[in-house]
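Only a single protein chain was left out; the remaining protein chains are all shown in position.
Going in written order, the chains are labelled A, B and C, and every chain counts its residues from 1.
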Amino acid sequence: MPFIPHTDTDVEQMLGAIGASSVEALFDEIPAALRCGRLDRVPERMTEMEITRLMHERADADGRPLNFIGAGAYEHHVPAAVWEIVTRGEFYSAYTPYQAEASQGTLQVIYEFQTMMCGLTGLDVSNASLYDGATALAEALLMAVRANRKSKSHRILMPRSVSPVYRQVVHAICAAQQLKLVELDYDPATGATPEAALAEHAGSDIAAVVIPHPNFFGCFEAVDSMTDWAHANGALAVAVVNPIALALTRAPGEWGEQGVDICCGEGQPLGSPLSSGGPYFGFMTCKQALVRQLPGRIVGRTLDMDGKPGFALTLQAREQHIRRGKATSNICTNQGLLVTAATIHMSILGPVGLQQVARASMANTRKLVAALTELPGIEPVFTGAGFHEAVLRFDQPVRPLVDALGERGVIGGYALEGVYPELTNCLLVCATETKTDADIDTYVQTLAALMRPASAA
Amino acid sequence: MPFIPHTDTDVEQMLGAIGASSVEALFDEIPAALRCGRLDRVPERMTEMEITRLMHERADADGRPLNFIGAGAYEHHVPAAVWEIVTRGEFYSAYTPYQAEASQGTLQVIYEFQTMMCGLTGLDVSNASLYDGATALAEALLMAVRANRKSKSHRILMPRSVSPVYRQVVHAICAAQQLKLVELDYDPATGATPEAALAEHAGSDIAAVVIPHPNFFGCFEAVDSMTDWAHANGALAVAVVNPIALALTRAPGEWGEQGVDICCGEGQPLGSPLSSGGPYFGFMTCKQALVRQLPGRIVGRTLDMDGKPGFALTLQAREQHIRRGKATSNICTNQGLLVTAATIHMSILGPVGLQQVARASMANTRKLVAALTELPGIEPVFTGAGFHEAVLRFDQPVRPLVDALGERGVIGGYALEGVYPELTNCLLVCATETKTDADIDTYVQTLAALMRPASAA
Amino acid sequence: MTESLIFEHSRPGRSASAQYPAGDFDVDLPAGLERTSELGLPEVSELQAVRHFTRLSQLNFSIDTHFYPLGSCTMKYNPRACNRLAMLPEFLSRHPLAPVSASQGFLACMYDLQEILKDVTGMKGVSLTPMAGAQGEFAGVAMIRAYHDARGDTGRTEILVPDAAHGTNPATATMCGYVAREIPTDDNGDVDVEALKAALGPQTAGIMLTNPSTLGVFERRISEISKLVHEAGGLLYYDGANLNAILGKVRPGDMGFDVIHMNLHKTFSTPHGGGGPGSGAVGVSERLLPYMPIPVVGKANDDSFRWLDEDDLPQSIGRLSGFMGNAGVLLRAYVYARMLGRDGMHRVAEFAALNANYLMARLEQAGFDLAFPGRRASHEFIVTLKRQHKSVGVTATDVAKRLLDHGFHAPTVYFPLLVPECLLIEPTETESKEALDAFVDAMIAIAKEAEDDIEHLRGAPYTMPVRRLDDVRAARQLDVRYQPDDQAA
Partner (left out) sequence: MTESLIFEHSRPGRSASAQYPAGDFDVDLPAGLERTSELGLPEVSELQAVRHFTRLSQLNFSIDTHFYPLGSCTMKYNPRACNRLAMLPEFLSRHPLAPVSASQGFLACMYDLQEILKDVTGMKGVSLTPMAGAQGEFAGVAMIRAYHDARGDTGRTEILVPDAAHGTNPATATMCGYVAREIPTDDNGDVDVEALKAALGPQTAGIMLTNPSTLGVFERRISEISKLVHEAGGLLYYDGANLNAILGKVRPGDMGFDVIHMNLHKTFSTPHGGGGPGSGAVGVSERLLPYMPIPVVGKANDDSFRWLDEDDLPQSIGRLSGFMGNAGVLLRAYVYARMLGRDGMHRVAEFAALNANYLMARLEQAGFDLAFPGRRASHEFIVTLKRQHKSVGVTATDVAKRLLDHGFHAPTVYFPLLVPECLLIEPTETESKEALDAFVDAMIAIAKEAEDDIEHLRGAPYTMPVRRLDDVRAARQLDVRYQPDDQAA
């Protein structure tokens, strides 16, 4: 009986103590008609040896192709130490730190994490994580609507340069609470949101303006003027950022005159492997004044009975287990282990490490773009300076190329036309610090071989 | 500076405290003529990201072929829990437990290990490991010569059915101390050492008789009569065993009238992955009376100042750091981490698990032999019942077949003719519990395709 | 044992330089966008980081080190194989948007898991994307809403929730734009059916139940409740956070539920990780199939696996995560499910119930009061200290903190809220009888201490890295990030 320690003697003695004739008898409150039969579609058990082999085979089937997609999930080097520590039983198999005295390890990690996220984003308070970047944005907007004292509006200005998936998730989560997303188009030349797109909404009642940094195309927005515009128009400024970009660029807390009110984003680039899309974690920081509207857990430092400092969950009155239907969010379990990974990751990389990763990623994407656009039939789409992602337009359909590249071990990029119909034949490509010149060359050579017939055509 | 925490300020302050002008000055006692220049053949450093990639590429180059070799190193399933715990920093990065009070974890593990090895082998005392099975046998024979009170002889009866490599290692290590290995031939029909081979030496002065169990061919020896013969002739009986075999077969401590005096062997099948041959560990157990001749570390249970039980290294007067030139061996660092793995492995498998592994391995080898000998041109060589290894004779040279199989992802067996010239065209094959019927079929099919032309010839 | 903050180990100019590319890179940031402030990250060596976090880890209780009978949380053994196999390099390096041709191995696991979950819940479809129980609830209630909306049945504004329900249930109802209306519990721990009847009406969108309830007892009139709710036009939501109670014994689908979320981080033993990640996969009945959150994994005609997205499920409630949820958690759950296998699934509830009922019987015999005496425990049960609170002033917190000193994690306290001074105790099926017996001994010792020396008990814990912490101060003098000029709090 895998994972069950009971011997026959144990079972007998235990039933004796209970006064039950059999284990079956313990279920006698369940109406007989409801009792289920054999679970036919669950296969017979495998030993650990057998499942190990099966999983290796499945992993091998997918291989480790050369990846040039970003689009919200970035391949970065994660120091081996990170996951060797994260998966220690004491972190891995602990629960949410409800019993603070027996959970000082997890609690201190979160406190350190909060400090780091405040530092990176230039804001005052951080929570202990949300599910992922997309849901973090959804929660940030719900929070903005709750927190905005100048406006009761539920309208949100949402640039189309925000990840289309994020926009979908925000819609799925916030629509029932009547949030209205008003889209702002991007400038087809620069890829960024033009001032005019905002100006159009001047004077109308708006709860919040979303500012992506960098945006989905890898382009930088005019973060200062957008922040100021939001504040001038009674809206909160909500930044959605790639934390790696913050290593080189001004902190959202310092954008414009007053800084953004809320900053959120996908924490994956900070120590979470790509891992098919999760588990990652969403982060959120805000100004001190908004702390009571912040969703999710928060750890605070306090004192024990002897006056010694220690850590505990705090401001729990915001949360569902206390406030129930009136909580700031329904979130309960969050992404603790990934936060632990991020905290260790950021500690090991430090400021210099994070900056170097950011620089190398930017430089590599530049190189990739330069190399690919040397091929006939490939052009950059946007002129603005960007981070570690870029959009390229092909003179031919990109999906077949992506498929063909995939068969040759190159994951070539993300085809944009599904989500931006106007960007036909456009590919979003990315090269982080993990890519060498040889990798870029492999991509270019493989692609060149595939494109030739089409270009000739 | 990878792995160096010093800031410039640190260096400056430290030199100040030392009163040295530079770090170079700290080496001023080294004659200038001896100082070395640049290490030209050491390549420039790689980041962890770069070496990770290189090692992945090298690992991929070797792949994970289907392995049918045993010959002293056996592929068994190792529960994932084993190495996840073994590589915890507290085990992985601790030193030999010289400060007992700060090393109770390691010490208790070894005490538990010693208990398990005594249980498996049916003897009284175990040490805390030797380097590997081959050196364990060498140490066992040196020990036997020291311990044998009836004989001052340095002659050892060594069956040729003992692993040829073990015999080479014993020779390399023991020759300088004048040990003489007298070889006993095996019965070409059964693969085991015939009584007559021993009988020849009756009455001559002999220090010890080596009894392999099972022997290199996978065959069982007449362990009881060999043990008794040794004792009748004033020799010590030294067993060299595969610990997995002991799950099903009588403990060496119970062989013959009095049991063997010393038992040793390769611990690898108990939780060490194949890992290109190491690190593994040698084990050694013996009768209580011989404990002061036992080489290597031993952990004992004792009491602390409060009368509470605890663990410490003991009988250190046997060891080189105390006894120096007169120590039982020069061994110092042993294979602690593998012992930790073995202790966890044996705890998780338990008696039933170990028995099932042994049974499945035996049964699989039977199946493999049956399937291969159905092919024309392949015959079993020995008749005796064996453990999870067997010798097959081919009607054609085996080395080219092994190479060709290797290219097709099947590691087909170990060609014996290099070490047993009489066993031309013979292959030692093995199928542990890790092999499925489909694997065996793959082997057979792949081989059949390769053999056809030769059989036809 | 405590450990200073990582920031206190920091020195300007120190770094783990094996971990990032050296050299000057050619980057051109738009003017004025350059970072001006410090990043606020510590500057430490790799060893310092490893040592710091290793030491921090040792300050935690965890399943791998302690019995952890935290009710409603299912702290059972997390097989290490699940972790190891989910972390094979190929799985870790797979980009979520990689083409399906390079994803068949991963997708096969997900498809298989969907099938297994369908079978154990008795539902018709499963979507794996929700990232924790609460998001599963959101998905479920959003599907209920989508169902009513699709039928033009837009007057339904209420979700009924028993008063004992987990806080996520009413919070979810709110997030989905509903009003949560509480239904009381009767003295036996069952839903008050008369109150339910009174509450049902054309405004009822549905009810969120868990059965066995969070009170640890099985709702015996479930078929009747199901009938009543359906007759009122509402749908039934099953909070399957605690499927450990019934796995292989009774299926939510067979009880008449329309939708369920599962906490794979409980029943399917993926780790809790000190607060996540989780996975809140949802299962649905026939009528909610069109609304499942995307993506789902389907089979193509050639038996290869593919994503089902908005094209396949145009009525879907949409996407709830950037990709497909906590994929790595799902891989762990899959490995676990395969190692359990069919018989193992049936055994989960059997031995979870055996352990719970045994522990309940032993504690009752030892003089503790049960919240619902005479009922069977499900996988968990409730001890109430109401009597002892009255007599000697002991609180559930006192007992919880003192258990830590005895080497046991505390049960869940003060949940469900309606039972005074309650300890919700869930031993799980992976604990041995000896562990349960030792826990009983500790409880007896603590009860005795409460009689003999309540002051000492109130000072507990004594053996943890810190003594009892001041929560009020934590909330009032908010200190939620380290600032270099801080004095220790």
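Convention: a contact is a pair of C-beta atoms (placed from the backbone, for glycine too) under 8 Å apart; a residue touches a chain by one contact, two chains touch by 3 or more.
Keep in mind that this is a model prediction, so the values were computed, not measured.
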{"item": "Which residue of C:Ser15, C:Ser45, C:Thr74 or C:Asn244 touches the chain not shown here", "value": "C:Ser45"}
{"item": "Per the touch definition above, residue among B:Val162, B:Ala230 or B:Ala247 touching the missing chain", "value": "B:Ala247"}
{"item": "Residue numbers in chain A that touch the chain omitted from display", "value": "1-10, 45, 47-49, 56, 79-81, 84-85, 89-90"}
{"item": "Contact footprint on chain C, counting only the chain that is left out", "value": "9, 11, 14, 18, 45-48, 50-51, 54-55, 58, 63-66, 77, 79-81, 88-89, 339, 430-432, 434"}
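The rule we apply is simple: only the chains that are shown with their structure count from here on.
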{"item": "Whole-Å gap separating chain A and chain B, where each centre is the average of the chain's CA atoms", "value": "48"}
{"item": "Per-residue overlap in chain B, given as positions that touch at least 2 other chains", "value": "47-49, 56, 79-80, 84"}
{"item": "Junction residues of chain C - those touching two or more other chains", "value": "14, 16-17, 19-22, 44, 46, 50, 54, 79, 81, 83-85, 89"}
